[in-house]
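Of the protein chains in this complex, all but one are displayed in their positions.
When the chains are written out, they are named A and B in that same order, and each has its own residue count from 1.
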Amino acid sequence: MAELKKESFVIRGKDAVRMESISRPSLSFWSDAWRRLRKNKSAFIGLCIVVLYALLAIFAPMFSQYTQSQMDVDARHAMFSAEHWLGCDSTGRDMWVRIWMGARVSLSIGLISAVLNMCVGAVVGGLCGFYGGKLDMIVMRLVDVLYGIPSLIITILVMMVLGKGITPLIVAMCVVGWIGTCRFVRGEVYRLKEQDFVLAAKVLGIPDIKIILRHIIPNILGLLVTNLCMAIPGAIFQEAFLSYIGLGIVPPDCSWGVICKEGIQFLRYYPHEILVPAFFVCTTMLALNLLGNGLRDAVDPKLRGTE
Amino acid sequence: MLKYIIKRVIAAVLTIWVLITIVFFLVRLMPGTPFTSAKLTPEVAANMEAYYGFDKPLIVQYLVYMGNLLQGNFGYSMKFTNRTVNDIIGETFPFSADLGIRALVLAVSIGLVLGIISARNRGKKLDFFCVIIAVLGTSIPDFIMGAVLQYLFGIRWGLLPVAKYEGIEYTILPACALAFYTLASVSRIMRASMLEVTQQDYIKTARSKGVSDLRVTYKHQIRNAIMPVMTVLGPTVASVLTGTFVLESIFAIPGMGKYYVESVSNNDYSMVLGMTIFYGIFLVTCNLIVDILYGVADPRVRIGKR
């Protein structure tokens, strides 16, 4: 049996820095969310589709020999072919180009107005819900008034003042668009602020703003994201409705709503003219919903660290 | 609670008054007049303006209108001369309401069920199936949905009447088309809300007590999860019951949605105001009910006090 000699040992000392370090990288809220989103297969597919469509919307029209307004009497209602990948509409305009030109308008309108609406709605709704009382009463009544004005009047007036085009359209949609989110967030905040963890935070003397940011927002983020994902198609189709009654964007520009509207009259005779845009709208929505579901799960503080 | 309700009703009346006033002046800012027509001559225009009192100052017109309104009189339509707005609403609202109620019952019942199924089977195939339904519902606008349903069931397969509203079989297609969007959104929100609730302590407590899965869902989860759905339903009820322009036109239903939209583009001032007031009353009432239900359905919520 060998003897343990003192020389066999070396004093390594204490490494104050390393002792404190954690072997696994620390995860911030957002990087954890991103990690979990990536692991969620369907959400990732959703993300890929959205990115693909965005890229196509930017690049596809550049590499086509056609423009969105170029008409061809002989190609009216043409079916899919090598020249026209997605066929042509009733005036012989190439659908492939129109779909991606339309995607530019529709996706940006959908995204911008949905995000704008969500931000405004969440702030106003959050404040009303949290502070309640007179503020809530007054703001909510104003909201009722605003919601009661026929949106068509608002749209027509906004367009009269600002002219037609994407910006006025977004403005017109945002004037009342935030109300849904606002009511919804307010309701949620009402519900949450009576719960124990908020009460605890209050008792501990944490300032209101911190309570809202730290404790309430993360708890409603899941519902907000779901709401947002549904608001995007909502916005795209509100634009479609405005196009349906002729108040959408300026021709010859088009959007998915406009293409749908042009195609619907040919449903019985040239179904591809409506099915093509409907397909892209549906797949975009599917992608956004899958992504939304994944995001919801990813940002949910209660699910953090699970899976 | 009673005091809160009384306060809210007073506020509601004020809200409607503000709404009327704003819309009264807004419609007059719109381009065109109610009498605009291709063959209008200046002489005829002048006569019609005098007939409807447009030659008087705006404030006088407003007071006259409010005076009539207090007697429950919405006035004569300017496009459909000889008919009162009350008469038109009275004739068309039953159709819109009937269709709306059918659609709502359909949407809420199926939507809730789908949402619950979806949440309980999170991440599984059934969940995905529900997502697909929800996606179709939210991503196909009513003008496509209506036309496609009409084409398939009415024309292609001849199972149901293509249009008009003259019997129970006539109601099915438009009600389904109208229900689809609400159904989808209800199911989405219900799913999200159910998942939210699942993480709560009282659910864990119930589970650890050994309460059966189904019972937990029934007794604790649904009641708590339904609140956000109600918030969304408030305004939806108002808009669904007061008609939908697109579906009414596709299915040739004599409802009021068409008047709501067309009166604006026709500049039919008295009709716009009549429709707005009618819709406004509905909206304010629905929201009031939702707020009160908040207190009833969720004992922790005390609205009205800080």
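Everything that follows uses one rule, which is that a contact is a pair of C-beta atoms (placed from the backbone, for glycine too) under 8 Å apart; a residue touches a chain by one contact, two chains touch by 3 or more.
FYI, contacts and distances are computed from a predicted model.
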Complex member absent from the view - protein name from UniProt, among "CoA transferase subunit A", "Sarcosine oxidase, delta subunit family, heterotetrameric form", "Dihydroorotase" or "Peptide ABC transporter substrate-binding protein": "Peptide ABC transporter substrate-binding protein"
Contact set of subunit A toward the excluded chain (per top definition): 69-71, 73, 76, 90-92, 156, 164, 245-247, 250-252, 261-262, 265-270
Interface with the undisplayed chain - residues on subunit B: 31-33, 35-44, 46-48, 50-52, 76, 79-84, 87, 91, 94-95, 98, 102, 105-106, 109-110, 113, 117, 121, 126, 147, 150-151, 154-155, 158, 161-168, 170-171, 175, 214, 249-252, 254, 258, 265-267
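Going forward, only the chains that are shown with their structure count from here on.
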Centroid spacing, where centroids are CA-atom means, of subunit A and subunit B in whole angstrom: 24
Subunit A partner contacts - residues on subunit B that touch it in the complex: 7, 11-12, 14-16, 18-19, 22-23, 26-27, 29-31, 128, 131-132, 134-136, 138-141, 143-144, 147-148, 151, 155, 184-185, 188-189, 191-193, 195-196, 199, 227-228, 230-232, 234-235, 245-246, 260-261, 264-265, 272, 275-276, 279-280, 283-284, 287, 294, 298, 300-306
Subunit B-touching residues of subunit A, taken from the complex the two chains share: 42, 131-133, 137, 140-141, 144-145, 147-150, 152-153, 156-157, 160, 179-180, 183-184, 186-188, 190-191, 194-195, 219, 222-223, 226-227, 230, 233-234, 237, 240-241, 244-245, 257, 260-261, 264, 267-268, 274, 278, 281-282, 284-286, 289-290, 293, 296-297, 300, 302-303
